[in-house]
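This is the structure, below, for whatever I ask next.
Omission of a single protein chain aside, the complex is shown with its protein chains in their original locations.
Every chain is named by a letter (A, B and C) in the order it is written, and numbering of its residues begins at 1.
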Amino acid sequence: MSVYFLCLVLFSIGLYCILRKRNLIKIIIGIMITEYAVNLFFILTGYRMHGRAPIHSEDQAILNMVDPLPQALVLTAIVIGLAVTALIAAIAIRVYEKYGTFDITKIKRLKG
Amino acid sequence: MIDDPKKGMTLIVKTITRLTVGLILLFGIYIVSHGHISPGGGFAGGVIVALSFIHIMLAFGKETTFKKVKESVASFFESIGAIIFITLAMLGIGGGYFFFNFLAKGEPFRLFSSGLIPLYNMAISLKVGAGLFIIFVTLILFRVSKKGEEE
Amino acid sequence: MLHNLLPLFVAVPLAAAFLNALIGKRIKGFPDWLSGIATFFLAGLSIYSVVLFKATGPIMYKVGGWMPPIGITMVMDGLALLMLVTVNIIAFLVSIYSIDYMERYTQKWNFYCLFLLMVAGMNGVIISGDMFNLYVFLEIAAISSYALVAFGTEHEELEASFKYAVMGTLASSFILLGIVFLYSITSTLNMADMSRELAGKSSSNIVLLISVLFLTGFGLKSALVPFHAWLPDAHPSAPAPISAMLSGVLIKSLGVYAIIRIFFSVLGSSPQVLSILMGIGTVSIVVGGCLALGQWDFKRLLAYSSISQIGYVVLGIGLGTPLGILGGVFHLLNHSAFKSLLFLNSGAVEYSTGTRDLKKMGGLKERMPVTANTSLVASMSISGIPPFNGFWSKLIIIVACIQAGHFMYAFWAVLASILTLAYFMKVQRYGFFGELKKGLAHVKEVPFFMKLSMTILAIICFLGGLLLIPGISGDLLGVARDAVLTGQDYAGIVFGAIK
Partner (left out) sequence: MLDLQILLIFMIIAALIAVKTKDLLSSVIAIGTVGLGLSLAFLILKAPDLAIAQLVVEILCIIILIRATIRRDLPFSASGRWIFNTMVTVIFIIVFLIIGYICIKDLPQFGEPIMRVAQNFLNNGLRQTGATNLVTAVILDYRAYDTLGEATILFTAVMGVLAIMRNIGRKK
């Protein structure tokens, strides 16, 4: 259980970073931390105690494999995370080029 | 590779890159082609292939890299990878269902087994490798063009 | 027959997008035609499936031939049918509108590519019967919309896009965390199977946490009031056709549709959830309306009005009575039509005059008759003036409120309807009627394709009320209402449809 809780702590650090930091790059870092935490949580729920990796072997039958489904899903989630990070980084670079700063308190053309 | 001492990083980096980059590329291809029998697969392998080109670019500068791979070629491969993937999926409709794995499964633990899965892996690696290379090149070239404007 | 057509809703726009990237940038004019033909095909397909649906009933498609809990399924029930019709018709009209409008921007092929990906993402969300698959397609639609909001690459657009992207990603994290918890307790991803598993369990704390996570995530996506901060920036910053798509269909298919699907079909609609939905809906109606009243930017006003109108949909659905749900889904359809039309109008005005500020407009009726008349139709429709479609759906929602005994909600809904009338009077008064301002004498009417798509939408607004005629209403609205009402029995319907 404690592992689950530590994972939630990691998630909330990311949440804090997104909600409270005033720098575009810091916000991207917060997004990455939340993604890592959710991915890790997914794998934790699929782990079987003293399990083996879900790959068949030629010379022996493996019976106690861990759950392969979360692993497949997290692979997709990692790609999604990469795509989002790349896109947001591109936007941040353009924002920096236009405004000359990463500080969101100074990036305020819109009324919000 | 063309060695222009003014471009890119120092000689040490260039020499090491020359030695390792081929191995990295080969490792990427290995990971892709053995995706269905060992850990790895199209995505991880594609990223490694892209990283090998990014490695050249970081060490030698963009001119040398563009002699090897042009951006338009990368963009072509990206679309082709995606089209191969969706075409294989649509061919499955002929077998009854979207994404139906219609090829013979073959003997397990061999390279040529498990039907369409290696082909899907190839398509994904093309797509991922080319796509990530384009993202990287776009981000790098943007800075260069901005610098040119400021000067 | 319909059975084998279901994957095409995703495969066709995806294939068109890939082809567009391959060929589109080399041949001029090709992206316009490819996108127009692809979306026309989808619109035709969705209308054709209404006809087929009458004979077949709910359909399930096994992707790859795997049986439901193992593989992914696509499900089409009445609600999905209604959403598909809405999304694809609007997408087609927006696509032909963009042919002329997007000439102002560079890299048109890229625009069409992202646009088609967004359509594919929305269609994928709607027909998905699998929780994780829903998340994946939701991300496709969301990521393409982040890029499209920033398509003009100016200061405001980039800023709005960053804000939108951060909020959207946060929402996605919550949704994914919810899916993780659900997988952990049910050990399945198929929605029908999940609902069957959950029905067998006694309710526990974890289901409550999952509900909160999903409500936050999808509430952020659909911009309901505590989570609405990004919408008034993001929707006006996009190019006008994309604003029409975002406000018209994206927030519905990603937000409201997903809320209905998850809370009514998977988690089960408890009275607490319904009352929360009604409360959020009413707050959205009032807050959105009040904020819209003070705006002078045409597109920003429309964006706030979207928050208000989405509130009506959520209020109608939240009532949980057959009449309320009918009103909710009908208002969802109508709002897509008139809000898209209004955004296209604002784009036409911006195209001709170069401004979005209502104070700088005036008397455009003489110079731009088609735009002015279609916007008049849309304004009357959104304010609920008979005989346009908006009147009927609002009437049904208010009557349903009174019938269910929620007089306060009915009162607020009527009040906000008057507010809506007020701010659209303002738009008409300052924008289209009155004296022609000095600088606007040279203004010309917009090109043909823009006029065409606005006219078609105005006709839809005008004739939309006909969908309520008893013989017709069952085919589209009735099946959607039944799909929501029988949400508890989703598993039975889906597994019954296996062939």
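The rule is short, and it goes like this: contacts are C-beta pairs under 8 Å (C-beta built on N, C-alpha and C of every residue); 3 or more make two chains touch, one makes a residue touch a chain.
Here the structure is a predicted model, which means the values were calculated and not measured.
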| note | Touch list for the missing chain, restricted to displayed chains, reads A, B, C
| note | Full-complex touch with the removed chain, picking from C:F53, C:Y164 or C:F181, is C:F181
| request: Quickly run down the residues of subunit C that touch the omitted chain. | output: 14, 17-18, 21, 63-64, 66, 69-72, 103-107, 110-111, 113-114, 117, 120, 124, 132-133, 136-137, 139-140, 143-144, 146-148, 150-154, 157-158, 161, 181, 184-189, 193, 204-206, 208-209
| field | In subunit A, positions touching the absent partner | value | 1-10, 12-17, 19-23, 25-26, 28-30, 32-33, 36, 39-40, 43-49, 51-56, 65-69, 71-76, 78-87, 89-94, 96, 101-103, 105-106
| Chain not shown, touching residues in subunit B | 31, 35-44, 47-48, 50-51, 54, 78, 81-82, 85-86, 89, 98-99, 101, 105-106, 108-109, 113-117, 120-121, 123-124, 127-128, 131-132, 134-136, 138-140, 142-143, 145
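One rule holds in what follows: only the chains that are shown with their structure count from here on.
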| query | So, what's the distance in Å between the C-alpha centres of subunit C and subunit B? | reply | 37
| query | So what's the Cα centroid distance for subunit A and subunit C, whole Å? | reply | 28
| Rounded to the nearest whole Å, what is the centre-to-centre distance of subunit A and subunit B, using the mean of the C-alpha atoms as each centre? | 23
| note | Within their complex, subunit A touches subunit B through residues 53, 55-56, 58, 75, 79, 86, 89-90, 93, 97
| remark: Listed in rising order, the residues of subunit B that touch subunit C in the complex are 75-76, 78-80, 82-83, 86, 89-90, 92-93, 95-101
| task | Would you mind writing out the residues of subunit C in touch with subunit B in their complex? | result | 4, 7, 11, 14-15, 18-19, 21-22, 61-65
